[in-house]
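The complex is shown incomplete by one protein chain, all other protein chains being positioned as in the whole.
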């Protein structure tokens, strides 16, 4: 039961959605609603107007762009993302992260964009998008622009903007995602995503940290050592400041830092094996 | 606001508050009480219905957002007292229900898995069935009989394809 009074509108196109968002106090974009609805029910979110973009054609579908990127419409359901042959072949960490989210019903409604923007929830997609070196496409009152997935995870979408797509470098299979799920929420206690590129490895973790983060220091240590063994990865994580890891129910920062290392090591091993 | 929704094959028109949850419409507005409510947070899966063919939690969908879609509830699978679907029959044979409160949600969630398998001419593995069930909590059965029921349903469906 949602006790707050709210309005609902289903705009005909992106421009109308942007206009509504700009012109209404307390307006929120609704896509799959798999994070927003629980918040509305609990009272954690008190949106006054919901702008439903789930059906907007501009926000749906997975295509290959001229520059070789995969363009994933923000309203693409996670289930579609997880099962897409191109994504599975070219960005396996993203497919695995999409599949790791929630349960089949959440994946059927939950969208790529919603998952990237579920503020305060350690969803699975951001960490994979960061490791993949993905960018996001944002439409706002001042036009369209792009940001990196890392910037999005750090700052969120600017007020008044709508996330329209995720742009993923389709570089190939040398990538992996690993997760330890919370038994109750199914959100990650910790998740790690890695991608091995010509420039080295990209490592990102979430759940164990305050938000999805790329760990450049870990990457540097791994590159310097040239060793991706479990022991080397764990050592690279032990060198991170303890404050990077945020304790949760039943988990200390010390354990989370260790777990992040274990999952990263496992992801690296799988990515190397599939390269 | 005025809403039009196809529920179990019938077009329904009604007025609903914008903040109404689909499960509230189904149970309280349309009297389709086979869809249950077991938690407040989207964890239990007793409210699962099919929305344009996909299984979803009807406690995490606004009625307004479902407008224009096709909704199938457990009541839409078979008429009252009518013949069970293949999945329901297989679950019956494996005693895949005890108190029954989680059962309609499981039937609606698993229906998508079984339908997909039938369309693709494949059968899900046991780990796939178990993973598909992660959105449905059951405290009675320990899930084993449910898993056996799905396996039986898929086997029966495959046998039916071969006969056909």
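Here are a few things to note about the model shown:
So that you can tell them apart, the chains are marked A and B in the order they are listed, and the count of residues begins at 1 in each.
One rule holds in what follows: a contact is a pair of C-beta atoms (placed from the backbone, for glycine too) under 8 Å apart; a residue touches a chain by one contact, two chains touch by 3 or more.
Here is the rule we use: contacts and distances are computed from a predicted model.
Missing from the rendering is one chain, named in UniProt as "Xanthine dehydrogenase family protein molybdopterin-binding subunit" (options: "Amino acid ABC transporter", "ADP-ribosylglycohydrolase family protein", "Protocatechuate 3,4-dioxygenase subunit alpha" or "Xanthine dehydrogenase family protein molybdopterin-binding subunit").
Contacts of the undrawn chain with the visible chains, over the full complex, involve A, B. Per the touch definition above, the residue from B:30, B:62 or B:91 contacting the chain not shown is B:91. Interface note for the absent chain: among B:64, B:102 or B:154, the touching residue is B:102.
Contact residues of chain B toward the unshown chain are 27-28, 31, 33-41, 43-44, 46, 73-75, 77-78, 80-82, 84, 88, 91-93, 95-104, 107, 127, 129-131, 133-134, 136-147. In the full complex, chain A touches the hidden chain at residues 1, 3, 180, 182-185, 230, 249-252, 255, 258-259, 262.
One rule holds for everything that comes next: only the chains that are shown with their structure count from here on.
A straight line joining the Cα centres of chain A and chain B is 28 Å long. Across the interface of their complex, chain A is touched by residues 1, 18-21, 24, 40-43, 45, 48, 51, 54-57, 59-62, 64-65, 67, 109, 112-113, 131-132, 134-135 of chain B. Interface residues of chain A facing chain B in the complex, by the touch rule stated above, are 1-2, 4-8, 10, 30, 33-34, 37-38, 40-42, 50, 52, 54, 77, 79, 102-106, 108-109, 184-186.
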